[in-house]
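Heads up, one of the protein chains got dropped from this complex, but the rest are sitting where they should.
Chain nomenclature is as follows: A and B, assigned in order of appearance, with residue numbering initiated at 1 for each chain independently.
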Amino acid sequence: MSTVDPLTSAASSVGQLPALLIMVPLLAAPVCVLLRRELLAWVLALIASATSTVVAWQVFMHVGEHGPIRYAIGGWAAPTGIEYYIDTLNATMLLLVSGLSSIVLYFARESISGSIGQDRHYLFYAAWLLCLTGLLGIAITGDAFNVFVFLEISSLATYMLIAFGDDRRALVASFRYLVLGSVGASFILIGIGFLYAATGTLNMVDLAQRIPDAESERAVLVAFSFLTIGLMIKAAIFPLHAWLADAYHRAPIAVTAFLAGTATKVSLYVLLRFFYSIFGADYSFGTVFLNGILLPAAVCGFTVMSLVAVFQTDLRRMLAFSSVAQIGFIVAGVALATEAGLSAGIVHIINHALVKATLFMAVGCILYRVGHVHKPSLDELYRRMPFTCTAFALAGLGLIGVPLSAGFVSKFQLIDALFERELWLVVVLVLVSSLLSFAYIGRTVEIMLFRKGRAAPSATSTGVEHGHIDGINEAPLGLLLPLYAMLTIMIWVGLNGDLTLGVALDASRDLLQGMRPLGAGAGS
Amino acid sequence: MRRYPRQSHRVLQVMTRLLVPFMILFGLYVQFHGDYGPGGGFQAGVIIAAGLILYGLVFGIQRARSVCPPSWARVMMSLGVLIYAGTGAVTMLLGAHLLDYDVLAHDPLHGQHWGIFAVELGVGVTVTGVMISLFYGFSSARNSIDRKNSGLPSDVEASSTVEHPQ
Partner (left out) sequence: MMQSITGLYNYWAVIILMMAGLYILIARYNLIKKMIGLGVFQTSIFFLYITLGKVSGGTAPILTDTVPAGQLAAATGATAPEVVYSNPLPHVLILTAIVVGVATSAVALALAIRIYEAYGTIEDDEIRHIDLGDIDS
């Protein structure tokens, strides 16, 4: 309550930055609704998102130099009040989410101009900003219940964004996601309730301290189980991924690009935070033996889902299943509970977010010009849309994980970690899954580049006419610019793999160490 | 427009006319007493909105809309969030942490009082706006459905119960 407690002075070197990160998009959202002008709302949303990115960058740099930041909301010191706790892992997530949002938001305006009525655009941007607020909030907060609140803010905004899809099936996809997402969030809520019952605190640092000597072992175990299931639903980990494919397929493509890069990744971050920082690696992966569930789920995930992706004809659906497979890679690394595995998981969170956002944006460009993304009928699209197809192919290489691309670093690190644990079968399956991703990306690129247009009777039955590519031009600059911005970042991250890997190693060391006790983490 | 549009529900209409001002007054009491006693923005917002919703149910949506146009409700929704977030922004501008009300007045106790007051006001305004918008949104959607599917037998009964109570 008093403004001169040590926490405040410790945080004064970063000042108000952590709060600013959340406040800017939160304040901009209602102003968007009040403005009601499509252009003004977009400009405001873009400014808010960009501001968040700049702030996130400063926070990231500060954490890199001075260690974790703790910011007490309302001046109420940590165990009593809600605090924001930022270490290397969150700072990376914050930067990733806000940066992705800024680039994809620039992409969004042109992308939704045709499919959503002009009079509803301001609502779209307001929902986008609320979603951003929620995602940033999940990543920044150091309070377990606050995670739930921000999770629901972002989820509710997400349901709305998905329902903006131009197809009526978007509504059904949104409703099904709502039902599953609410169940997942409710499970997380139950888990947090049991944690509170067992320890009497909601602060993450405090929880980490008190869980080892909690009175009731069983309450902690129940909390752990509920949180596992809830987070697996939210992060779309293999057997609980049912909502993802429809939601990604039917949502406006800009929303898909944003969500694919952020929503599931932030849920994975929460999973890491709970299992490593709060319960501790020893408890999660020793006592409870979580890897017994997570590792098989991950392995099945990336094998089966890659296979499913090969047989998809719609590019959006193909990439959606590929997302589930890639989440499998992340979880496989996380489930190893070693420094190498954990850093592989974290670095793949970053890489996959960038790669998948780029791919979905490229698909968005095709969708904008061609009107559909039915894979077998995109013959020789390269001649018409060379820049888009180049971007798709380059991002595709990142997804496969060829050397010097973004995906290579993480897959190499993952295989390294698997060697360390001598899980040979998993190593083989990782390679098989990579081959499968080569199959579906390669097939698409092959069709785009080389295949001559042919009037295949099989495709006409699906209602897609051929020969339609004539008269199609390259996507407008409003789409290409953000696409190439994202592609550049992706390639840069791929070429400087040691940088992201260094960040991920820092983050995983932090995680394995557990959260620092009160006061000790407040860097000067 | 007639003072009492339907003859058959005279009792309801008279009672509603009597009740609505008191509901709104009670809502305001719950709102402004909320910082020291039980109450607050959520409850107050719902009570005030309930007043208008009752009015709309008895007198028809059209009259409710003329009393409180949907655009007002939308403005209220955003305005409330702005008041809430703005309070946080003001405390930050005054050099304290987000939502640290101590700095809002000379005396920390008064500061806390003012801060909670402002935040609850924001909550109240938003909740009122949201509730009214929901009511308008759902009632108009239902009418459009009924018009669309007027051939369906199951919906004949449901139609127009909102707009014209028998």
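In the analysis below, a contact is a pair of C-beta atoms (placed from the backbone, for glycine too) under 8 Å apart; a residue touches a chain by one contact, two chains touch by 3 or more.
As the structure is a computational prediction, the values presented were derived from the model and not from experiment.
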Chain not shown: contacting residue from A:Val59, A:Leu189, A:Leu378 or A:Ile491 = A:Leu189
Message = One chain is left out of this view; which of A:Arg37, A:His66 or A:His372 touches it in the full complex?
response = A:His372
Inquiry  = From the list A:Ala163, A:Ile346 or A:Met361, pick the residue that touches the absent chain.
reply    = A:Ala163
Query = Given the full complex, what residues of chain A touch the hidden partner chain?
reply = 145, 148-149, 152, 156, 159-160, 163, 167-169, 171-172, 174-175, 178-179, 182-183, 186, 189-190, 193, 196-197, 202, 313-314, 372, 374, 462-464
Key: Interface with the undisplayed chain - residues on chain B   = 37-38, 42, 130, 134, 137-138, 141-142, 144-145, 148-149
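In the analysis below, only the chains that are shown with their structure count from here on.
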Query = Approximately how many whole Å separate the CA-defined centres of chain A and chain B?
reply = 36
Remark   = Per the touch rule, the chain A residues reaching chain B in their complex are 1-3, 8, 16, 19-20, 23, 26-27, 29-31, 33-34, 71-75
Task = Under the touch definition given earlier, write down the residues of chain B that touch chain A in their complex.
result = 74-75, 77-79, 81-82, 85-86, 88-89, 92, 96-103, 108
